[in-house]
Each structure stands twice: as C-alpha cells, then as structure tokens.
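Below is the structure I would like to discuss, written out as structure tokens.
Apart from one protein chain that is not included, each protein chain of the complex appears where it belongs.
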Amino acid sequence: MTIQVLDVCKRFGTYDALSGVNLEIKPGELVALLGPSGSGKTTLLRVIAGLEKPDSGRILFNDEDTTETRVQEREVGFVFQHYALFRHMSIFENVAFGLRVRPRAVRPSEKEINRRVHDLLKLVQIDWLSDRYPHQLSGGQRQRIALARALAIEPKVLLLDEPFGALDAKVRKELRRWLRRLHDEINLTSVFVTHDQEEALEVADRVVVVNNGKIEQVGTPDEVYDHPATPFVYQFLGNVNLFEGRVHNGVADVGGGRILTPEHHGVADTAATAYVRPHDIDIASAAGSDMVEATLNHATRIGSVVRLELSRKDNGALVEVELSRERFEHLNVIAGNLVYFKPRRARVFLAANQDSSAA
Amino acid sequence: MAGVLTSPNLPLHPPVRKSAPGRRAIPWVPIVLITIALLYLALFLFVPLAAVFYEALRKGATVYWAAISEPDAISAIKLTFIAALIAVPLNLVFGVAAAWAIAKFDFRGKSLLITLIDLPFSVSPVISGLIYVLIFGLQGWLGPWLSEHDVKIIFAVPGIVLATIFVTFPFVARELIPLMQAQGREEEEAAAVLGASGWQTLWYVTLPNVKWGLLYGVILCNARAMGEFGAVSVVSGHIRGETNTLPLHVEILYNEYQFAAAFACASLLALLAVITLVIKTVVEIRYEQREKEFRT
Partner (left out) sequence: MTTGIFTRPHSVLPGFNMALGFTIFYLSLIVLIPLSAAFIKTFTLTWEAFWTTVTAPRVLASYWLTLRTSLLAALINAVFGLLVAWVLVRYKFPGKRVIDALVDLPFALPTAVAGIALTAVYATNGWLGKPLAEMGVKVAFTPLGILVALTFIGLPFVVRTVQPVLEDLEKEMEEAAQSLGASQWQTFQRVIFPTVLPAVVTGFTLAFARALGEYGSVIFIAGNMPMVSEITPLIIITKLEQYDYAGATAVAVVMLVASFLLLLAINTLQWWSRKQRAQESV
C-alpha cells in the first residue's frame, strides 16, 4: 500500500512537533524514521496511524484520503515502544483480540481464530508460550507478541514505534535482523521509528532523517550516509570532524589545507565548514603539502580499528581520526608526537546552509 | 608515646557511638514503640470494638436474638439494604464514568472536577441531610409540587436513599481515578488500533486492569452506605418500622435505655464492619501479589 503524507503540521501547545512534512512510502518498503528525541518522528508515526490528528495536511492510503478516518478503521498494525500488551490476558488472547472485537458480521469462527493465532505465533516463534501471561515473558518475547498481535488483523501497513528501544544491546541486534527477515518474508509496507542510526542503516530500505519536525533527507542507507544533504544528517549518521574556513570559486580553505569543492564553484568568498569522517583522513608522521600539523593526544584501540585524538597546532581544536591497526602501527607514533593530517574526502556546507539546518 | 606521628589534638580512637542495637543487645526502642502504639490502638479501637459484642451478649443469647428479630429491627435491616443496594451501583457507574473521562483524556478543568467530586467527603453528614430537606422538604423548593402530587421524599425512603447516595458519592471514583491514571492509556490505544469500540475497550481492557481497586471502592462505599447515620437521621423523621435504617434503630433503642437491644443491633453493624475489613485485606493481599508478579 502506498502512503502519502501531504504537508502535515501538528502542534502541542506552543511546541511545533511537525512542520509541513511531506513523504511518500512505496508499497512493500521498510522505511525507517530516524532522528533524535523530540524530532517529531514518533508524532509522524502516530499521525499516520490515526492516533493523533494533524492540525493541517492530509494522509492518503493508496490515494484515498484517510485523514478523517478513525484509527479503529484504518487497518494499521501498530507496535508500541513498551508493547502495551493486555496484561491480564494470556498471549493467545492478546493476539486474538483484534479478531474477537470485530463486529459479528465479519468475525471469523472460533476455529478460524484459533488457527490464525497459532499460525502467527509460529511465525514469530513463540507458539509454545501461548498460555502464558505477558509478565512471564522476556522483553524480546513480548515484543514479538506485540508484533504478532498487530499482524493478526491483516493490516495494510505495519507501524513500529522504537520497537527495540527497551531491550538490551544483544537482543536488539538479534531482533533487528529477525525483523528484516520477517519483512522479506511477508512484504508488508512497514515504517519504524528509531533514534539509533546503526539500526536504521542496517534494517531499512529507505531512511527518512527527521529533525525538529522537518524531514532533512530521504534516501537509501548508502545515500544518506555517503551523500548527506545537510550538516544535520552528516552529524547524526556517524562521527564527524568540523573544519571552519572559507570557500572561493570551488576551493575551500580550511585551516592549512585546501579542498576542492566543485559544487560551490560559483561561490565568492563565503564562510563555510567542511565535514569530514574520521576514516576519511590521511595521516602521516612527516609533513607534506596541504597537511595540517597536530599533536597526538591519545590512541585507543577498539577492536580492529584505532581511534586517534589529535590537537591541531594552530588552534588547538580536537580532531578525531580512525584508521586500521596496521596503518597505525606503520605510523609508529606515540602520545605527544607531532603528526600531520589531511582530509581525503569532505563535504563542505556554506554558512547559510548551516544556519537553516543547525539543530 | 605518640611521638611525631599523631597530632596532640586528635583522639587516639574515634568516639564510640551508642548506635543501632547490636546483635546481643535488647532492642529497647522497637519494644517501647510497639507497646505505646498498641496501647493507643487498644484505647481507641480494640476496647470499644470488643465492648460492642460484650454488651450485646451480656444479657444472654435469647435477649440478643429477640432484639435482632423483632419486626422494627427487621424492617430497619431491610431499609439499610435497600439504601445500599441503590446507592452503591449508582455510585459505581458514576465512578467508572468519571475515572474514564479523567484518566484517559486531557481537558481543562480536570483538577476542578476532581475537587468537586471530593466535596461530599468534606461536608458534615448533618449538612448532607439538610440540603436535601431544603429541596424536597415541605418548605423546600419542590415541597409544594411534591405534596400536590402526594409524593413523599423527605421523611420517607426516597429521601434516605438520596442522602445515602450523597455521602457515598466519591468512594468508587476516588479509588479508580488515581489507579487508572497510573495505568496510562497505551493498552486502550492498542485496543483502538486493533479495532475495538469504546465499550469493548472499557469492558475487555480497562476494567479487568482495575478490578481490585474497583472491588475495594465498592466495599468501602457499601460499608459507609449501610452505616451512615447523621445524614439519614436528618431526612428520615425517625418513624419506627418505616423510615429507620439500622443505625437509626440503634439510636432509638439506646435513647430508650434498651441498652442490650441497642448493642445487639449495633453488633450486626460491627460484624459488617469487620467483614468489610477482612474483604479489604484479602483484596489488598491479592493486589500486592499481582503487583509483585509484574515487577519482573
């Protein structure tokens, strides 16, 4: 099912949760709404579900205007962050609930309900717990039940609000992959909200980066990571070093080094900032052209990479560099030594850009 | 012998404090405190309660039985039950409605509403009866209209029922409101997304979650409804055999110096009170058990 969000605005008191949001979700996609707390991503999800009404704008399901449709009639599956399982009902009854409350005319027979519930429980691999109660299950199991319950009503779209937020790291990773496989199996249009960029990049077909009630960028995980459209996206997805400087005619001068920025070739002498990933920095123990001098503060080994913290000689600013163990050993430096670095790749944003996207 | 290592002003050993009782010392503080507490409770609770039963049975079982089975006593018991049977369900429905509106929605004036619901608690029972006399009494607002149509409210059963409803008004609501507020709205939202109507959500999701609080509110409401004295006294007219509830009957017997009979009837009410407390304790234990299970 296609979902279209058209110019949606939503206020809570004096606070603008959503300002003119436009989005299209294609059938069968698994989309992540990614952003920091308070960015409006959960509000957007709830507006799509019908749990909140937008102040202005429209929601279309398959080109039909559903803005005024009640949540009971939208046929969406919603998985809450804290599961919201019915605590006094067994697992079986929880999953069967959506089928049991249907008006008599469309309600399936008890036998049919039984079959469907067990099929779903098997799908989420919890059939053996169907007589237990929610408080007897672990967090990961509860989350899967919440999912089964949402799927029981055969929804047209599946919406998940920070589905793995309340779980510990290892369970989260497992469930993430499990969700992706499940989606590949059932191919239901799905939207999930997360503040964890690793999760969004790993699981989603497309990522929608949200900040301050607005959409910053929509794209595949590769697109948003490698070609971030705004400084916010760049900073939110992965670590970043900032270099202040000026751009003139396609060349950025950022404190000792020069970077070619063909996308700004028409620009005349404007303040700008270069955004550089830690692993996009070349580093050497001897000076070279366009290289910046710095002192090595400390080097930390994390698994197979080494993270270096440098202090620039000219302004004392801290720079983070990431390189493989091999290269670091080849570098042969210790804390206190002088090193020289140069960004290999950078994304340069002009000062005007930054103002409009600054958090 | 301290030499250069210790300052002359520092004691060689830190002061020993007479702190918490050690393993072998007698725990004086708890014993004294418990004794005083029990004495206080005995003076004001245990002794009077025991006195009711003692005085009731003092003149023997025959006198006791006669007192509680004579016709006026029986009709007093009946009236007490009727008043409770009407007041409690009405206030139960109100309590659920009020708690639903207050706990599951946001609106301005919510705290004003909660304060207004608490009003009957802060009003003296005598005044609770007085205000109904002011409306339905012969000289009241509706007095003339009522006597025209030969409808008796004050000094008749309906007045007693009304006064009872008033004094027990907040009980169920006060129990349910904080409970439902603490439970939040997520389960109800989940039910809505799954397609449940309002009644289905209330019946299948909300009420089962508050059943212990509901029961608690109902038994307290009932205890008060059956035991109300001041308010009912004002509206009843004290007509023997007709407009006396059991507490009023006790008063009449007492004022006529029929002490054994008065205490006999009083003992029924005291028994009701004890049963109420027992049920209340059972409900609390079950509730605690359930909460403990959920702390996983």
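In order of appearance the chains are A and B, and numbering begins at 1 in each one.
Please note the rule applied: a residue touches a chain if its C-beta (ideal position, glycine included) is under 8 Å from a C-beta of that chain, and two chains touch if they have at least 3 such contacts.
Predicted model, so just to flag it, every value in this text is computed and none were measured.
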Sole contact to the chain not displayed, among B:Ser69, B:Ser147, B:Ser197 or B:Gln289: B:Ser197
Hidden partner chain, touching residue among B:Ala67, B:Ile86 or B:Ile165: B:Ile165
Residue numbers in chain A that touch the chain omitted from display: 12, 50-53, 70-71
Absent-chain interface as seen on chain B, which is shown: 17-20, 29-30, 33-34, 36-38, 40-41, 43-49, 51-52, 55, 90, 94, 97-98, 100-101, 104-109, 111, 113, 115-127, 130-135, 137, 139-141, 162, 165-166, 169, 185, 188-189, 192, 197-199, 201-202, 220, 223-224, 226-230, 233-234, 246-248, 250-251, 254, 259, 262-263, 266, 269-270, 272-274, 276-278, 280-281
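The working rule: only the chains that are shown with their structure count from here on.
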Whole-Å gap between the CA centroids of chain A and chain B: 53
Partner chain B, residues of chain A touching it in the complex: 49-51, 71-74, 76-78, 80, 82, 84-89, 97-98, 101-102, 135-136, 149-150, 152-153
Chain A-touching residues of chain B, taken from the complex the two chains share: 186-187, 189-197, 200, 204-205, 208-209, 293-294, 296
